[in-house]
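Attaching a single structure in structure tokens format; questions to follow.
In this view, the complex is presented without one of its protein chains, the others remaining in place.
In this document, chain identifiers A, B and C correspond to the written order of the chains, with residue numbering beginning at 1 in each.
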Amino acid sequence: SGTDSTDAASTDSASDYVWTMVTDQAGLGDKGFNDLAKLGLDQSVEELGGKAQVLQSTDQAQYVTNLQQAVTSGSTVTTGVGFLLTDALVEVAQANPDAMFTLIDAIATDEDGEPLPNVASVTFKEQEASFLTGIVAGLTTETDSIGFVGGLEIPAVLRFYSGFAAGVASVNPDATVTPAYVGSFADAAKAKELALGFYDQGSDIVMDVAGGGGLGIFDAAKELGDGHWVVSTDTCKVDLAPDNFLTSAVKDVAGSVLRENTAAADGTFEGGSVELGLSDDGVGLCQDNIDTIPADILEKVDAATTAITSGEIVPPATPEELETFEAPSL
Amino acid sequence: MDIFSISLVLSAIHLAVPIILPMLGGLISERSGVMNIGLEGMMLGGALSAVAITFLTGDPWVGLVGAMISGVVSGGILAVLTVTLRGNQVVASTAINLIGAGLTAALVPIIWGIDGTTPSVPKIPSLEVPGLSGLPVVGPLFSGLTLVDYGAIALAFAVWWVLFRTDAGLRIRACGESAESADAAGIAVVRTRFLAVTVSGVFAALGGAYLSIVALDAFQAGMTQGRGYLALAALVFGKWRVWPAVAVCLAFGLADAFALRSQIVAPQIPHDLLLALPYILALVALATFVGRTSAPAAVGKPFARA
Amino acid sequence: MSTSTPQRPVAASTTPPRQRRASRIDADILAALAARPEPGARGFVSRFVSSVAPAGAGVGAKAGAFLITVSLALLAALPIVYLSGSDAATAIEALLGGSWGSGLAIGETFVQAIPLLISGLAVAVAFHTGLFNIGVEGQLVMGGLAAGIVGATVDLPGPLLLLACLAAGVAGGALWALIPALLKAFRGVHEVVTTIMMNYIAFNVSRFLVSPSGPFVSETQPSATEKIPLEARLAVVAPGTRLHAGLVIAILLVIAVAWLLYRTPEGFRLRLVGANPAAASTAGVSLRRTVVTSMLLSGGIAGIAGAVQVLGVFGRYYDAFSPGYGFEAIAVALLGALSPIGIAAAALFFGSLDAGAVQLQAVAGISREMVSVVSGLVVAFVAAQPAVLRLLRHLRERASARRAPARPTSARRASGTDPKDPA
């Protein structure tokens, strides 16, 4: 539930670390970065001791309050999850220069655009992971028609989309990827109808970047049965529909949180921003069902991974970059 | 590709039913003289109960019954607040919405130990109507709907029948038009309204259950996404009459389905604006040919005997 | 012969209708009015306060009922506290500490209360005219958006820009209320359905304008406009807290709305139309004009609520910055019995819950969802408050009946006596 303040504190009195995270309005249970950050918090408790504390925000006006509350309550590292917290986190970090913060999915800078010394900003190259899922999808599709269901049109969603479409194009120039949006990250019923629409129009793969709405996309695929695939994001979601889950572009939010917390425990915490991609294992292809993906496809995925890490391929992060992206042949 | 396929109609129905059911609930309640803007909270209660009971018993039909029981509870609470205690109907409904949204979200981690979304449960299967599902063009309609979809239309018919064809309906409507007149005619106003408000909870809960175990197979915090308010709008739009209001719900469903799917064929139109289309169309319809609306005269007025 | 009026031609102190500066009124009565002593002089403040608080049950009884209500609600919330693994003392300490326990906490309470207060006033203005404006949420969003856009794009010196932003907020909110207003006034379309539709349109339109392909999105911050220059924002008024000058605006609005409703001709018209539209129009009030005025005022005030959040809390417009202030405001307005002072009290109460929620989470381990349940319980008990008032009155009557055995009271005497009455 809301707070897990009792996890390990009593057993390990040697460490009085308090690992705190402040969610955005979506809160826990988003099956996305909030849940992943919570995982990182739990891992921190396991490996470093101390206790975890989650402060969920009901509204945007509470971000500052929650972050400040975290600092006041003696938080060792306070993780702000989501780009919506940027302004609030900057404000609180500047007011508490001695406190340590991690910001997920956005970069905290001062008025002059300089990174704050006490904030580790972690962003991800979602487009690199989704490029790989695009390769899997492009080689799997039999109808050459692929749907993309986004919750809202925000930059992270567009990074997923652009990388994915580029990945598809690089292995299957005949296939089309059509984006569509639900208008919310929480309306699974509408997301389902949108996915059904794609499948009905002849798509056999739908990519899910619909947040909580993903539930509906998986349900649509399950209902239609074999041959209707879902490509997902953030986490592996095999268990939602084992027969329809194709692959997922995952983000290692948990690992990043753990890494920053560990650095703090070791006394090596440093501010500044990092952008994690394939080369840092910050993003990647879902490994849970990797053995179900045919070897020839995996070959291409590996080739692309190499090309991306070496900088040979730079997957597009925006629709504009996608326009001008020259699909390499793999 | 053609967007105007039978599956668009199917999609429209799927999107309309979870508005139709709470709308019918609101209609019953308001026809009896109690404004119910607590449909949203009641829906969430029904959605969660359906999943919880299905999770326990493995049978979604039992889950549906569980939802109905939760509707009796939430409707009953509203009835106690508004009819028995004569509290302000809008304030009481707001309480139902707050409690409904909060409690359902809070119970998920308490019951399942995870936040936000429950695990999948068995859902109510769609029904192959023998013979009809094989028909050309309309065939998919008869394989893509569940008993609950047909049930919703049956319930609409039942509500219409009871409200406008039977003695009980005349009593309910009399309470909604003038509690004093109904009282003078020997109608038990308090009992009638209590019953109507409680039943409205059942309908709203069924609407929530539709989302969680018919359309989907799990509960998600806040999954109703304002459909309770939309139901209220449809009810007013339909001038508190059953079939016009059902038609408005279907139109909302169709417009929604259209807005979603037209993105697939016309990705160049800004989708945010497409998604606003159903509401803009509704306004245009209201402005042009719907016009004057007036609520049952006694809605909002508590009744007390001297 | 029993005609009591002297036989004198009718005299009216009036001017021809076109250049009217005065109501047509009997000269005789006017003279009597001038000759009549003022009723017992009372201080301006007490008179104003009593006119702002609605007539009816005594303020004491209301306050008492309110306290009872809140206590009952908190009692009913106890199971939730225990369910969350906390105990009553901790929870109450956290709630009170987080809302009133320190300067910072009080500041937070006010920060949370300000948007609820202002939008509660917006709801109330419409309610007084008999209009149920569920569209305050959409109007607030559009007001915030307009303020954010002006603040981010217009080049003006600080204070001027601030004023421009506030004006834009008013305009945005009022514009969003205009369509429902016109449809209600000229086509009789029920405002409930139109304002709900306008809400959805507002959410979609505002989202589009700051989406990646929208025209006003910030280069650095997704789903938001560019920042508004610091000088053009509502400054912090209590150093060390987040309490901003929106408080001043809120207080001014409480006074202005009270003034408008109870001390101006237009306010009289608004209330009259709400109390009985047919009587209003018979008395020469134009229903259309009044309905439009009321909705525009309501929308404009809602727009200020949005603008104040943008200018005082966020410094830029964020998509979905409102967690539903406009909806919660309905409860606030009704909890405040539609009186501006009552609304201020109700908003502070909800603000305390919101501010206390942070500590409830952090200290007592009660999740944000459970806090919403607690608010719901409070609202439920508030809804039942008339029953509490009735119960109080009943108990009092029973008690006084026991003390003094029933003394026959005539209907006539009870309703006041008139010394000149020959009866």
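Structure notes:
Going forward, a contact is a pair of C-beta atoms (placed from the backbone, for glycine too) under 8 Å apart; a residue touches a chain by one contact, two chains touch by 3 or more.
The rule is simple: contacts and distances are computed from a predicted model.
The UniProt record for the undisplayed chain lists the protein name "ABC transporter ATP-binding protein", from the options "ABC transporter ATP-binding protein", "Heme exporter protein C", "Na(+)/H(+) antiporter subunit C" or "Taurine-transporting ATPase". In the full complex, the chain left out of view touches B, C. Considering the full assembly, C:A279 is the residue among C:A89, C:L160, C:A279 or C:L395 that touches the omitted chain. Here the missing chain is touched by one residue of C:I29, C:L78 or C:A235, and it is C:I29.
Where subunit C meets the chain that is not shown, the touching residues are 1-5, 7-14, 17, 20-27, 29-30, 32-33, 36, 38-39, 47, 51, 55-56, 259, 262-269, 271-272, 275-276, 278-286, 397, 408-412, 414-418, 420-423. Residues of subunit B that touch the chain left out of the display are 161-162, 165-171, 173-174, 177-178, 180-188, 297, 305-306.
By our rule, only the chains that are shown with their structure count from here on.
Chain contacts in this assembly form a complete graph, since each chain touches every other chain. Most remote chain with respect to subunit A, judged by CA-atom centres, is C. One simple way to say how far apart two chains are is to compare their mean CA positions; for subunit B and subunit C this gives 30 Å. Subunit A and subunit B, compared by their mean Cα positions, are separated by 35 Å.
Chain geometry summary: the mean Cα position of subunit A and that of subunit C are 42 Å apart.
In subunit A, 1-2, 27, 153, 183 are the positions where the chain touches two or more neighbouring chains simultaneously. Along subunit C, residues 204, 207, 211, 213, 367, 369-372 each make contact with two or more other chains. Put simply, subunit B touches subunit C in their complex at residues 37, 77, 81-82, 85-88, 90-92, 94-103, 105-106, 109-110, 221, 226, 229-230, 232-233, 236-237, 270, 272-273, 275-276, 278-280, 282-283, 286-287, 290-295, 302. Those residues of subunit B whose C-beta lies close enough to touch subunit A in the complex are 1, 3, 5, 7-8, 11, 14-15, 18, 106, 108-110, 114-117, 120, 126, 211, 215-218, 220-223, 225, 256-257, 260-261, 263-265, 267, 271-272, 275. Within the complex formed with subunit C, the residues of subunit A that make contact are 1-3, 5, 25, 27, 53, 55-62, 64-66, 69-70, 73, 83-84, 86-87, 106, 152-156, 158, 183, 318.
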